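Every protein chain except one is present and positioned as in the full complex.
Now for chain A:
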Amino acid sequence: MTSTTILSKIPAGCPMHQAGERFQPFEHKGMTDFYASVRPEVPIFYAPSIDCWVVTRREDALAVLRDHERFSASNATAPIVPWPEEMHQFLRDQHFTNESVQVACDPPRHTRGRNAAMTFLNMKKFQNYEADVRALARSYINEISNSGKDIVDLVESFTYEYPAKVAFLLLGEKQLDARKLKQWADLRIKLIFGTLTHEQQMEAARDLADFWHFASALVEQRKKKPGDDYPSALLAARAGDDSILTENEVKSLVFGLLLAAHETTTNAAGNLLFELLKRPITWQAIVEDQSLIPNAVEEGLRYATSTIAWRRRAKVDVEIAGVQLPRGSQILLSLTSANRDEKQFADGEIFDIGRSNARSHIAFGNGIHHCLGAPLARMELRILLEELTTAFPKMRLEDEESISFLPTLSFRGPDRLPVRLNR
(Lines give C-alpha, C1' and ligand atoms only; values in the text may rest on other atoms or scores of the structure.)
Protein backbone atom coordinates (compact mmCIF):
# COMPACT_ATOMS: atom_id res chain seq x y z
CA MET A 1 0.00 0.00 0.00
CA THR A 2 1.38 3.46 -0.79
CA SER A 3 1.47 6.11 1.87
CA THR A 4 -1.32 8.15 0.30
CA THR A 5 -3.67 5.17 0.06
CA ILE A 6 -3.11 4.41 3.74
CA LEU A 7 -4.13 7.94 4.66
CA SER A 8 -7.09 7.94 2.28
CA LYS A 9 -8.47 4.88 4.05
CA ILE A 10 -8.76 6.82 7.27
CA PRO A 11 -11.89 9.03 7.13
CA ALA A 12 -11.00 12.71 6.76
CA GLY A 13 -13.09 13.84 9.74
CA CYS A 14 -11.47 11.32 12.05
CA PRO A 15 -9.06 12.77 14.65
CA MET A 16 -6.53 10.17 13.57
CA HIS A 17 -6.58 11.50 10.01
CA GLN A 18 -6.29 15.09 11.20
CA ALA A 19 -3.36 14.23 13.45
CA GLY A 20 -1.56 12.66 10.49
CA GLU A 21 -2.10 15.77 8.44
CA ARG A 22 -1.08 18.20 11.15
CA PHE A 23 2.03 16.32 12.26
CA GLN A 24 5.35 17.88 11.22
CA PRO A 25 8.00 15.29 12.03
CA PHE A 26 10.98 17.59 11.53
CA GLU A 27 9.64 20.72 13.20
CA HIS A 28 10.42 20.92 16.89
CA LYS A 29 8.52 24.11 17.49
CA GLY A 30 5.08 23.30 18.79
CA MET A 31 5.73 19.55 18.84
CA THR A 32 4.90 18.96 22.49
CA ASP A 33 1.71 21.05 22.18
CA PHE A 34 0.73 19.02 19.16
CA TYR A 35 1.20 15.74 21.03
CA ALA A 36 -0.62 17.06 24.10
CA SER A 37 -3.57 17.93 21.89
CA VAL A 38 -3.80 14.55 20.17
CA ARG A 39 -2.70 12.10 22.89
CA PRO A 40 -6.02 11.90 24.74
CA GLU A 41 -7.91 10.82 21.62
CA VAL A 42 -5.32 9.54 19.20
CA PRO A 43 -2.96 6.85 20.52
CA ILE A 44 -1.65 6.14 17.03
CA PHE A 45 -1.81 7.88 13.65
CA TYR A 46 -0.26 7.56 10.23
CA ALA A 47 2.29 10.16 9.06
CA PRO A 48 2.48 9.99 5.26
CA SER A 49 5.58 12.20 4.89
CA ILE A 50 7.73 9.61 6.65
CA ASP A 51 5.56 6.54 6.02
CA CYS A 52 5.35 5.75 9.72
CA TRP A 53 2.64 4.98 12.25
CA VAL A 54 3.26 7.34 15.13
CA VAL A 55 2.62 6.02 18.66
CA THR A 56 1.79 8.72 21.21
CA ARG A 57 1.20 6.94 24.53
CA ARG A 58 3.74 5.56 26.98
CA GLU A 59 1.99 2.25 27.55
CA ASP A 60 1.91 1.41 23.83
CA ALA A 61 5.44 2.65 23.16
CA LEU A 62 6.71 0.57 26.06
CA ALA A 63 4.88 -2.53 24.84
CA VAL A 64 6.49 -2.18 21.39
CA LEU A 65 9.99 -1.60 22.82
CA ARG A 66 9.68 -4.66 25.02
CA ASP A 67 8.39 -6.92 22.28
CA HIS A 68 11.43 -7.63 20.16
CA GLU A 69 9.84 -10.85 18.94
CA ARG A 70 7.23 -8.98 16.92
CA PHE A 71 8.91 -5.61 16.40
CA SER A 72 12.23 -5.38 14.64
CA ALA A 73 14.79 -2.63 15.25
CA SER A 74 16.16 -3.05 11.72
CA ASN A 75 14.89 0.37 10.61
CA ALA A 76 16.07 2.25 13.74
CA THR A 77 18.86 4.07 11.93
CA ALA A 78 17.73 3.75 8.30
CA PRO A 79 18.21 6.99 6.33
CA ILE A 80 15.01 9.00 5.92
CA VAL A 81 16.16 10.12 2.49
CA PRO A 82 17.55 6.96 0.87
CA TRP A 83 21.20 7.18 -0.07
CA PRO A 84 21.77 7.39 -3.83
CA GLU A 85 23.63 4.57 -5.58
CA GLU A 86 26.45 6.99 -6.36
CA MET A 87 26.98 7.42 -2.65
CA HIS A 88 26.93 3.69 -1.95
CA GLN A 89 29.50 3.22 -4.71
CA PHE A 90 31.69 5.97 -3.30
CA LEU A 91 31.55 4.40 0.15
CA ARG A 92 32.39 0.98 -1.26
CA ASP A 93 35.39 2.49 -3.04
CA GLN A 94 36.47 3.98 0.26
CA HIS A 95 36.31 0.54 1.93
CA PHE A 96 33.53 1.74 4.17
CA THR A 97 32.44 -1.62 5.57
CA ASN A 98 30.44 -0.47 8.57
CA GLU A 99 27.72 -2.99 9.41
CA SER A 100 24.81 -3.04 11.85
CA VAL A 101 25.80 -4.88 14.97
CA GLN A 102 23.67 -3.53 17.75
CA VAL A 103 21.09 -0.77 17.79
CA ALA A 104 19.54 -1.72 14.45
CA CYS A 105 19.81 -5.49 14.89
CA ASP A 106 17.51 -8.12 16.27
CA PRO A 107 18.50 -11.19 18.28
CA PRO A 108 20.48 -13.34 17.90
CA ARG A 109 22.78 -10.91 16.09
CA HIS A 110 22.00 -8.12 18.52
CA THR A 111 22.76 -10.35 21.49
CA ARG A 112 26.31 -11.00 20.39
CA GLY A 113 27.04 -7.32 19.81
CA ARG A 114 25.45 -6.29 23.07
CA ASN A 115 27.21 -8.99 25.09
CA ALA A 116 30.56 -7.88 23.79
CA ALA A 117 29.78 -4.18 24.31
CA MET A 118 28.61 -4.83 27.86
CA THR A 119 31.97 -6.17 28.91
CA PHE A 120 33.05 -2.53 28.86
CA LEU A 121 29.91 -0.41 28.83
CA ASN A 122 28.70 -1.24 32.32
CA MET A 123 28.20 0.52 35.64
CA LYS A 124 31.33 -0.83 37.26
CA LYS A 125 33.56 0.48 34.47
CA PHE A 126 31.75 3.80 34.24
CA GLN A 127 32.28 4.39 37.94
CA ASN A 128 36.02 4.49 37.33
CA TYR A 129 35.56 7.53 35.08
CA GLU A 130 33.88 9.80 37.63
CA ALA A 131 37.07 11.66 38.58
CA ASP A 132 38.14 12.09 34.95
CA VAL A 133 34.72 13.33 33.91
CA ARG A 134 34.73 15.84 36.73
CA ALA A 135 38.22 17.03 35.82
CA LEU A 136 37.04 17.49 32.27
CA ALA A 137 33.97 19.46 33.36
CA ARG A 138 36.20 21.67 35.51
CA SER A 139 38.52 22.33 32.60
CA TYR A 140 35.58 23.82 30.66
CA ILE A 141 34.56 25.87 33.71
CA ASN A 142 38.11 27.20 34.01
CA GLU A 143 38.22 28.16 30.38
CA ILE A 144 34.95 30.02 30.72
CA SER A 145 36.17 31.74 33.90
CA ASN A 146 39.46 32.71 32.34
CA SER A 147 37.87 34.05 29.18
CA GLY A 148 36.84 37.17 31.07
CA LYS A 149 33.58 37.29 29.12
CA ASP A 150 30.29 38.18 30.79
CA ILE A 151 28.17 36.44 28.21
CA VAL A 152 29.06 32.97 26.97
CA ASP A 153 27.35 30.34 24.88
CA LEU A 154 27.22 27.19 27.02
CA VAL A 155 26.80 24.95 23.98
CA GLU A 156 29.86 26.36 22.26
CA SER A 157 31.98 26.55 25.38
CA PHE A 158 30.90 23.41 27.21
CA THR A 159 28.19 20.98 26.14
CA TYR A 160 29.11 20.64 22.46
CA GLU A 161 32.47 19.01 23.15
CA TYR A 162 32.20 17.62 26.65
CA PRO A 163 30.42 14.32 25.88
CA ALA A 164 32.71 13.69 22.89
CA LYS A 165 35.70 14.06 25.19
CA VAL A 166 34.12 11.60 27.60
CA ALA A 167 33.69 9.20 24.68
CA PHE A 168 37.40 9.61 23.95
CA LEU A 169 38.14 8.57 27.52
CA LEU A 170 36.27 5.32 26.81
CA LEU A 171 38.33 4.88 23.67
CA GLY A 172 41.51 5.42 25.65
CA GLU A 173 42.43 8.52 23.66
CA LYS A 174 42.70 11.83 25.42
CA GLN A 175 44.34 13.87 22.71
CA LEU A 176 41.81 13.62 19.90
CA ASP A 177 40.19 16.49 18.11
CA ALA A 178 36.68 16.69 19.56
CA ARG A 179 35.57 19.30 17.01
CA LYS A 180 36.42 16.95 14.18
CA LEU A 181 34.45 14.14 15.78
CA LYS A 182 31.50 16.42 16.29
CA GLN A 183 31.52 17.51 12.67
CA TRP A 184 31.58 13.92 11.53
CA ALA A 185 28.74 13.02 13.82
CA ASP A 186 26.62 16.07 12.96
CA LEU A 187 26.79 15.09 9.32
CA ARG A 188 26.05 11.47 10.01
CA ILE A 189 22.97 12.45 11.99
CA LYS A 190 21.77 14.56 9.08
CA LEU A 191 22.49 11.70 6.70
CA ILE A 192 20.24 9.39 8.68
CA PHE A 193 17.61 11.51 10.35
CA GLY A 194 17.56 14.65 8.23
CA THR A 195 16.55 15.66 4.73
CA LEU A 196 19.71 16.39 2.73
CA THR A 197 19.98 17.19 -0.96
CA HIS A 198 22.00 14.97 -3.27
CA GLU A 199 25.04 17.29 -3.12
CA GLN A 200 24.91 17.47 0.64
CA GLN A 201 24.67 13.70 0.81
CA MET A 202 27.76 13.26 -1.33
CA GLU A 203 29.69 15.76 0.72
CA ALA A 204 28.63 14.04 3.91
CA ALA A 205 29.69 10.68 2.45
CA ARG A 206 33.28 11.88 2.27
CA ASP A 207 33.22 12.72 5.94
CA LEU A 208 31.55 9.44 6.72
CA ALA A 209 34.44 7.60 5.09
CA ASP A 210 36.94 9.67 7.11
CA PHE A 211 35.05 8.89 10.25
CA TRP A 212 35.15 5.16 9.44
CA HIS A 213 38.87 5.21 8.69
CA PHE A 214 39.43 6.84 12.03
CA ALA A 215 37.50 4.12 13.90
CA SER A 216 39.27 1.37 11.94
CA ALA A 217 42.72 2.81 12.61
CA LEU A 218 41.97 2.96 16.30
CA VAL A 219 41.07 -0.73 16.41
CA GLU A 220 44.19 -1.61 14.44
CA GLN A 221 46.31 0.25 16.98
CA ARG A 222 44.68 -1.57 19.90
CA LYS A 223 45.34 -4.89 18.26
CA LYS A 224 49.02 -4.15 18.52
CA LYS A 225 48.93 -2.48 21.88
CA PRO A 226 45.85 -3.20 23.98
CA GLY A 227 44.83 -0.87 26.80
CA ASP A 228 42.01 -0.54 29.30
CA ASP A 229 39.48 0.87 26.86
CA TYR A 230 36.43 0.01 24.76
CA PRO A 231 38.15 -1.15 21.54
CA SER A 232 40.57 -3.32 23.53
CA ALA A 233 37.71 -4.82 25.54
CA LEU A 234 35.87 -5.70 22.33
CA LEU A 235 39.00 -7.30 20.90
CA ALA A 236 39.44 -9.25 24.13
CA ALA A 237 35.82 -10.40 24.03
CA ARG A 238 36.37 -11.49 20.45
CA ALA A 239 39.52 -13.41 21.40
CA GLY A 240 40.32 -13.91 17.74
CA ASP A 241 37.14 -15.88 17.19
CA ASP A 242 34.91 -14.72 14.32
CA SER A 243 32.02 -16.74 15.68
CA ILE A 244 32.00 -14.42 18.72
CA LEU A 245 32.66 -11.17 16.86
CA THR A 246 34.52 -10.37 13.66
CA GLU A 247 37.11 -7.64 13.43
CA ASN A 248 34.81 -5.67 11.17
CA GLU A 249 32.10 -5.92 13.82
CA VAL A 250 34.53 -4.59 16.42
CA LYS A 251 35.25 -1.62 14.16
CA SER A 252 31.55 -1.10 13.56
CA LEU A 253 30.84 -1.08 17.30
CA VAL A 254 33.56 1.51 17.87
CA PHE A 255 32.20 3.57 14.98
CA GLY A 256 28.70 3.24 16.47
CA LEU A 257 29.81 4.35 19.91
CA LEU A 258 31.39 7.47 18.49
CA LEU A 259 27.92 8.55 17.52
CA ALA A 260 25.77 7.08 20.29
CA ALA A 261 27.85 8.43 23.12
CA HIS A 262 27.96 12.14 22.49
CA GLU A 263 25.38 13.61 20.15
CA THR A 264 22.58 12.40 22.42
CA THR A 265 24.32 13.67 25.52
CA THR A 266 25.13 17.06 24.03
CA ASN A 267 21.46 17.43 23.24
CA ALA A 268 20.32 16.21 26.64
CA ALA A 269 22.71 18.61 28.38
CA GLY A 270 21.49 21.55 26.31
CA ASN A 271 17.85 20.70 26.85
CA LEU A 272 18.32 20.26 30.59
CA LEU A 273 20.17 23.54 31.02
CA PHE A 274 17.65 25.35 28.87
CA GLU A 275 14.71 24.20 31.01
CA LEU A 276 16.50 24.98 34.27
CA LEU A 277 17.77 28.40 33.23
CA LYS A 278 14.41 29.42 31.80
CA ARG A 279 13.16 29.08 35.38
CA PRO A 280 15.45 31.13 37.66
CA ILE A 281 13.65 29.84 40.78
CA THR A 282 14.32 26.25 39.81
CA TRP A 283 17.94 27.05 39.00
CA GLN A 284 18.24 28.72 42.39
CA ALA A 285 16.81 25.61 44.05
CA ILE A 286 19.56 23.36 42.69
CA VAL A 287 22.20 25.99 43.46
CA GLU A 288 21.09 25.94 47.09
CA ASP A 289 20.64 22.19 47.34
CA GLN A 290 22.74 20.06 45.02
CA SER A 291 21.07 16.89 46.27
CA LEU A 292 18.16 17.89 44.01
CA ILE A 293 20.37 17.48 40.94
CA PRO A 294 19.95 13.75 40.17
CA ASN A 295 16.18 14.05 40.00
CA ALA A 296 16.44 17.31 38.05
CA VAL A 297 18.47 15.35 35.49
CA GLU A 298 15.68 12.75 35.22
CA GLU A 299 13.03 15.43 34.88
CA GLY A 300 15.10 17.05 32.14
CA LEU A 301 15.32 13.75 30.28
CA ARG A 302 11.57 13.29 30.67
CA TYR A 303 10.28 16.76 29.95
CA ALA A 304 12.79 17.81 27.30
CA THR A 305 13.50 14.43 25.80
CA SER A 306 16.48 14.59 23.47
CA THR A 307 15.94 11.39 21.49
CA ILE A 308 12.45 12.44 20.56
CA ALA A 309 11.38 9.46 18.49
CA TRP A 310 12.69 6.02 17.67
CA ARG A 311 11.70 3.54 14.97
CA ARG A 312 10.62 -0.08 14.80
CA ARG A 313 9.15 -2.28 12.07
CA ALA A 314 6.37 -4.83 12.51
CA LYS A 315 7.71 -8.33 11.78
CA VAL A 316 4.20 -9.81 11.63
CA ASP A 317 0.67 -8.40 11.48
CA VAL A 318 0.19 -6.53 14.74
CA GLU A 319 -2.34 -4.47 16.64
CA ILE A 320 -1.37 -1.29 18.46
CA ALA A 321 -3.98 0.61 20.48
CA GLY A 322 -6.73 -1.18 18.62
CA VAL A 323 -5.36 -0.42 15.14
CA GLN A 324 -4.39 -3.35 12.91
CA LEU A 325 -1.09 -2.89 11.12
CA PRO A 326 0.18 -5.23 8.45
CA ARG A 327 3.57 -6.88 8.66
CA GLY A 328 6.29 -4.52 7.47
CA SER A 329 4.61 -1.38 8.81
CA GLN A 330 7.03 1.22 10.10
CA ILE A 331 6.40 2.58 13.56
CA LEU A 332 7.68 5.80 15.07
CA LEU A 333 7.56 5.74 18.85
CA SER A 334 7.29 9.28 20.11
CA LEU A 335 9.41 9.19 23.24
CA THR A 336 8.63 12.88 23.68
CA SER A 337 4.92 12.20 23.81
CA ALA A 338 5.26 9.05 25.93
CA ASN A 339 7.28 11.00 28.46
CA ARG A 340 4.49 13.47 28.99
CA ASP A 341 1.67 10.95 29.03
CA GLU A 342 -0.74 12.06 31.77
CA LYS A 343 -1.53 8.46 32.58
CA GLN A 344 1.96 8.04 33.99
CA PHE A 345 2.92 11.63 34.79
CA ALA A 346 0.40 13.81 36.58
CA ASP A 347 0.58 17.31 35.05
CA GLY A 348 3.07 15.94 32.59
CA GLU A 349 3.28 19.27 30.75
CA ILE A 350 4.84 20.85 33.82
CA PHE A 351 8.58 20.79 34.47
CA ASP A 352 8.95 19.75 38.11
CA ILE A 353 12.37 18.72 39.40
CA GLY A 354 10.73 17.24 42.50
CA ARG A 355 8.51 14.86 40.52
CA SER A 356 8.62 11.52 42.34
CA ASN A 357 8.38 9.27 39.28
CA ALA A 358 10.42 11.38 36.86
CA ARG A 359 12.75 8.45 36.27
CA SER A 360 10.06 6.28 34.77
CA HIS A 361 10.56 8.15 31.48
CA ILE A 362 11.67 6.15 28.46
CA ALA A 363 14.24 8.64 27.16
CA PHE A 364 16.81 5.83 27.04
CA GLY A 365 14.43 3.40 25.37
CA ASN A 366 13.47 0.18 27.10
CA GLY A 367 13.94 -3.55 26.66
CA ILE A 368 16.88 -5.29 25.07
CA HIS A 369 18.15 -2.14 23.31
CA HIS A 370 17.93 0.00 26.44
CA CYS A 371 20.74 2.53 26.25
CA LEU A 372 23.98 0.98 27.42
CA GLY A 373 25.40 4.42 28.16
CA ALA A 374 22.56 5.56 30.41
CA PRO A 375 24.55 5.42 33.67
CA LEU A 376 27.41 7.35 32.07
CA ALA A 377 25.09 9.93 30.52
CA ARG A 378 23.43 10.44 33.91
CA MET A 379 26.84 10.92 35.51
CA GLU A 380 27.88 13.46 32.86
CA LEU A 381 24.70 15.45 33.30
CA ARG A 382 24.88 15.38 37.08
CA ILE A 383 28.52 16.53 37.11
CA LEU A 384 27.73 19.24 34.56
CA LEU A 385 25.10 20.71 36.88
CA GLU A 386 27.15 20.27 40.04
CA GLU A 387 30.05 22.15 38.52
CA LEU A 388 28.04 24.89 36.85
CA THR A 389 25.89 25.62 39.90
CA THR A 390 29.06 25.85 42.02
CA ALA A 391 30.98 28.06 39.60
CA PHE A 392 28.23 30.36 38.30
CA PRO A 393 25.30 30.29 40.73
CA LYS A 394 23.87 33.56 39.42
CA MET A 395 23.98 32.63 35.76
CA ARG A 396 20.94 33.75 33.70
CA LEU A 397 19.74 32.93 30.21
CA GLU A 398 20.23 35.71 27.64
CA ASP A 399 18.53 36.33 24.38
CA GLU A 400 16.25 33.29 24.64
CA GLU A 401 14.64 34.00 21.28
CA SER A 402 17.90 33.41 19.45
CA ILE A 403 17.94 29.72 20.41
CA SER A 404 16.80 27.24 17.78
CA PHE A 405 16.65 23.49 17.30
CA LEU A 406 18.10 21.50 14.41
CA PRO A 407 15.39 19.90 12.28
CA THR A 408 15.87 16.11 12.50
CA LEU A 409 13.40 13.31 13.02
CA SER A 410 14.96 11.80 16.12
CA PHE A 411 17.08 14.32 17.93
CA ARG A 412 16.41 17.59 19.62
CA GLY A 413 18.83 19.98 21.24
CA PRO A 414 19.43 23.75 21.31
CA ASP A 415 22.04 25.08 18.88
CA ARG A 416 23.17 27.69 21.39
CA LEU A 417 22.60 28.69 25.01
CA PRO A 418 23.78 32.22 25.65
CA VAL A 419 24.03 33.02 29.35
CA ARG A 420 25.10 36.01 31.41
CA LEU A 421 27.41 34.69 34.09
CA ASN A 422 26.78 37.44 36.69
CA ARG A 423 29.95 36.51 38.52
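List of remarks:
Going forward, contacts are C-beta pairs under 8 Å (C-beta built on N, C-alpha and C of every residue); 3 or more make two chains touch, one makes a residue touch a chain; residues count from 1.
Operating definition for what follows: contacts and distances are computed from a predicted model.
UniProt lists the omitted chain of the complex under the protein name "2Fe-2S iron-sulfur cluster-binding protein" (options: "Branched-chain amino acid transport system permease protein", "dihydrouracil dehydrogenase (NAD(+))", "2Fe-2S iron-sulfur cluster-binding protein" or "Sterol desaturase family protein").
Considering the whole complex, the residue from A:R92, A:R327 or A:H370 that touches the absent chain is A:H370.
Within the whole complex, the absent chain has one touching residue among A:Q18, A:N122 or A:Q284, and that is A:N122.
Mapped onto chain A, contacts with the missing chain fall at residues 65-66, 68, 114, 118, 121-124, 359-360, 364, 366-368, 370, 372, 374-375.
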